[in-house]
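Left out: one protein chain. Kept in place: all the others.
Each chain carries a letter (A, B, C and D) given by its place in the written order, and its residues are counted from 1.
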Amino acid sequence: MHGAGPNLAFWVLAALTLVSAGGVMVSRNLLHAVLFLIVSFLGVAGFFILLSAPFLGMAQIIIYVGAIAVLVLFAILLTPRAGRDNGETRWAAPGVLLSIALMAVLLFVITDTKWTTAKDAPEITAADLGQALLSTWVLPFEIASVLLTAALIGSIMLVRSPEEEAEDALQ
Amino acid sequence: MSLLMLITDNWYDIRDLGNVSHEILYQLDRVLPYSLVYIIAALMGFVASFLIFVLPSQLFVGVLGERKIIGRMQSRYGPNRVGKFGLLQPIADAIKLIQKEALTPKAADKAVMYIAPIVFVAPAVLLFAVVPFGGHSVFADIPVSIVYFIAISGLPVLAAFIGGWSHANKYSLFGSMRIVAMTISYEVPLVLSLLSVVLITGTMRLGGHDGIDGIVQWQRDYHIWLIFLQPLAFLIYFFCVSAELNRTPTDIAEAESEIVAGYLTEYSGMKWGLFYGMDIGYALAAAAFASTVFLGGWSMFGLDRWIPSWLIIIAKTHLFYFIFIWTRGTLPRLRIDQLMTFAWKFLLPLSLANLLVIATEKVIWNKATDGNFDNFWVYIFAAVNILLSVAAVFIWARLLGYRPEATPKRPRLVNTASGYVPIPAPSREVR
Amino acid sequence: MTVGLEHFLVVGALLFCLGLAVALSKRNAIGVLMGIELMLNAVNLTLLSFSRFQDTPHKVAGQTFVVFVITVAAAEAAVALALAVSVYRNRQTVDVDQLNLLKS
Amino acid sequence: MNALKSEPFVLNIGPQHPSTHGVFRVKVTVDGERIIDAEMVMGYLHRSMEKLAEERTYTQNIPFTDRTDYLSSMSNNLGYCLAVEKLATIEVPDRGSAIRVIMAEFQRIASHCMAAGAFTNDTGAWQTPVMWAFREREKILDLFEMTCGARLTCNYMRIGGVAFDLPKEFEPHARKLVDTLPGFVDELEGLMSENEIFLARTRGVAVVPHELAANASLAGPMLRGSGIAWDIRKADPYCGYEKYDFDIPIGYQGDSFDRFIVRLEEMRQSVKIIKQALDGLPSGPHSTQVPLALRPPKGEAYARVEGPRGELGYYLVSDEGPSPYRFHIRPPSFINLSVLKQMTVGHSVADAIVALGSVDIVVGEIDR
Partner (left out) sequence: MPTRWWTGQEMAEAAERLVPGSVAKSTDAACYLHVEKMLEAMEALRVDPETDFLHLTNTCGVDFWDHFEVVYHVQSFDKNQFGTLKVECWERDDAVLPSVTGVWYGAWMQECETYDLFGIKFEGHPNLHRILLWEGFPGWPLRKDFLSMPGGLQPGLNEFAGTARRDAPPVVVVE
């Protein structure tokens, strides 16, 4: 990372991402939590662009912000009133403690390791990515598409209402 | 010709505004630190695109022109009181909106309600970053600008959604639910139609110039606009984008006659004004994008050597925007289930079929020319695609049950008052 | 100070731990899902930073992996949300503490 | 959207809503976008005209009838005057009758302009058809202004005739207008009836089968849209309608599109009637002399005319006093509304708006 621009961008994005992730943790209203989550996603997308992967950054925005976050909002609206608080379960304290412990371990590992870093960013275009997906990684790619199809059909089956099932059974 | 050579690509060559900005930045770079030039470049691009494109278009085409044109369509004058021909009307509107009291309902989620217009405005400005106004005058010439455009244009729906949700108004909630459902549905054929464009051109960059691949450059190279090569993709894009922009006939999210103003119901003053203005901004951005991808962008079959390229793209954008105004002035609104059916049963299969056809053509092109692509095949493909598009649209509509002749459009006439007159059974002997 | 690999890794680790805390402590099923999404994002961030800063024989491996993670995350979100909606419809709650259908 | 179930909630369409055409309210219970119950709330404009009319003389009551259905004041005047004439057995001179026919038919066109325009507005055609319709309606209102000085609440008919004779500029202007009106109807038909979106929005929406239409006392275009050929002008001619040649347009299945095309066709037929009436306009007095303090003999009378919205009836009971003992209006759009629930339940909110628009309500008449 050279120059002031990327450095500044990193700090701004780090603050944005982490603060809004904290917002997801502390906000009591589920909808506000989703809004914080969206900001966090956008920050991560910014990180991707900063890490010379603009295509993935855009994909992050399309998929996470445009699709997943909207889906979450929709799901919240479909589970009315009662399902809209964002309170803690009784296992909250152990969970938070566990995360803090994990954080300590990870931070120790990160700071303790001597990372060998390359100077220049590798030039990876969207075309390269597509080539790799359809040659080297073609099997996982196909499996992923099968997984997506399965998820699509599965979620349709899950949210079908009893009346619709009855209609289908009649036909 | 020699005169043209003299000014080509020099800073005073106004055919491409990129030249002058390059020159300014080059000179600045010699005296200022890099990071400062970085910021100045960003500001300059912003100010330039704002002054040349967004502001005049938005104010005088979006606000005033739309009202004038629709007024003419409705056999009235439109605004003509403020200034000559009502030219100052947008400014008067803005002043009025700023002065107006911005009401906030008591039950509203205030923070969200205040944030929503801001979230709505930001992407509209960001969208213009990748629209090329000339070979060198692209604000942000990123290699994946099509994906960028799709990504950013998916953001305003969030603003509309949270804005509508935040005021605890049932009409607004209706609008919010509708806009989200509609946007999710229409995003799919939209992306698929653009995918076919990417497939045939082999690049995700919007602009490009001599030496750099780009969609506009591709259209210049092969002397054809993509609207002729891929009419079906253009149609699908047009329908999808007008659905996402909430323009009639698909403005169900703010359907005035049904749910008052949808997600805008409780907004007033400048908060409403931001939504209103930026709606126009999005429409202009979509029009600019469409004219870049499908109408050749800043190129004009060689005429761009003589006419400033930014004038060409502005003209095309306004032409496209006029179509938006036209549909708004004449068409009724669809119902939400009809819209969903249209997206999933009509546009999606057609876009998939289009993708298939384009992929096949690309393979044929590859095989036939052995990698040395030439114009001949492009024109053949254009002819084939136009025919196929027309056939596909009509056949698919028929298969889905579209029978225009089955609907009588005039009432029956009887001469005496009697009771119920049964409908005569349709006679098949005529055939 | 020049930003390097460690910085990105720290951000990724913090994001992961925040996501973990959210996923473990929230009562609402959708809240839990949001925590999981945060964790997946942190993983993506870490993968990409390795891909950017480390010399590997496969240049695109890191980015490809991110593509797969995003795909799986999308599928997972869709299924999980469908589950949440369907659970709410059947049980009138999305409180994970009260969902003890399998408890004998 | 129907697949996404949510908690049923109550949505108030009105009293302040762009598509209720006045202060009228429909309380719909919706489940998602689907309506599961609809309840009408009205009376925001109630002025108790029937009570007020019992305190005023027969002639003084004519302005009240203007204000019931303020979009068709001429027809209301006519219906009331016919009822009084029937009660007191007063003859109307031929010229008076012909003028009444001309005015009532012009009023029908004006009212249908409003109805068709507002209906297209409800389907979402943003203001354009309604503006075109208003343009034509303005010309008709100009004719009214030329004749009686008022545009909306004309107060033109009198017991025994009309208030004033036609001014001499009336006939050329009316003929000019009559020549252009069919073109306007064609224009509107081309814009809306040929439009696929409009067809999709209105075909099969808010269907009233003919059995229900007859049983629910519907009248006017609502009844004719369901395929019942019933028009008071044909069935029970008044003011010499038997002399004019015109047809009754009837629809097919009784959906909102049928009502729309029936209204458009009625405008054409009205133009036909006006042409004939202008051609055969007799000379002579326009009104008979009727005592100002009219005291009709004891009895009752029910007279009806075919108003733009349907059978517009006036029921009068006299006790030989100077004012009616009982004054009752049969408001067509009030009674046409009784099938609103059948038209909307099971459809979406957008369809409910279309259904309400196709009834063509006037709140002043509903609430009286």
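The rule we apply is simple: contacts are C-beta pairs under 8 Å (C-beta built on N, C-alpha and C of every residue); 3 or more make two chains touch, one makes a residue touch a chain.
All figures in this text were calculated on a predicted structure; none of them were measured in a lab.
Although it is left out of the displayed model, the omitted chain contacts the following shown chains in the full complex: B, D.
The missing chain, though absent from the display, is touched by one residue of D:V23, D:L71, D:A125 or D:L218; that residue is D:L218.
When the omitted chain is restored, the residue from D:F106, D:W126, D:W230 or D:F257 that touches it is D:W230.
Listed here are the chain B residues that touch the chain not shown: 417-420.
Panel shows chain D; residues 9-10, 42-43, 46, 48, 50-51, 212, 214-219, 228-230, 235-237, 242, 299-300, 302, 304, 311, 313, 315, 317, 325-326, 328, 330, 334-335, 337-338, 367-368 of it touch the chain omitted from the view.
Just so we're on the same page, only the chains that are shown with their structure count from here on.
A straight line joining the Cα centres of chain B and chain C is 34 Å long.
Averaged Cα coordinates give chain C a centre that lies 64 Å from the centre of chain D. Per-chain CA centroids place chain A at a distance of 29 Å from chain B. Shown for chain D are the residues in touch with two or more other chains, namely 5. The set of chain A residues that touch two or more partner chains comprises 59, 67, 71, 74, 77-78, 159, 161.
Those residues of chain C lying in contact with chain A across their complex are 1-11, 13-28, 30-31, 33-35, 37-38, 41, 44-45, 48-49, 51-55, 58-61, 63-64, 66-68, 70-79, 81-86, 88-89, 92-94, 96-97. Contact residues of chain A toward chain C in the complex are 1-2, 6-7, 10-11, 14, 17-18, 21-22, 24-25, 30, 33-34, 37, 40-41, 44, 47-48, 51-53, 56, 59-60, 63-64, 67-68, 71-72, 74-76, 78-79, 82-83, 85-96, 98-100, 102-103, 106-107, 110-111, 115-118, 121-122, 124, 128-129, 131-133, 136-137, 140-141, 144, 147-148, 150-152, 154-156, 158-159, 161. By the touch criterion stated above, chain D contacts chain B in their complex at residues 1-2, 9, 11-12, 17-19, 33, 120-128, 131-132, 135, 189, 191-201, 203, 210, 214, 224, 226-232, 234-235, 247-253, 258, 261-262, 265, 348-351, 353.
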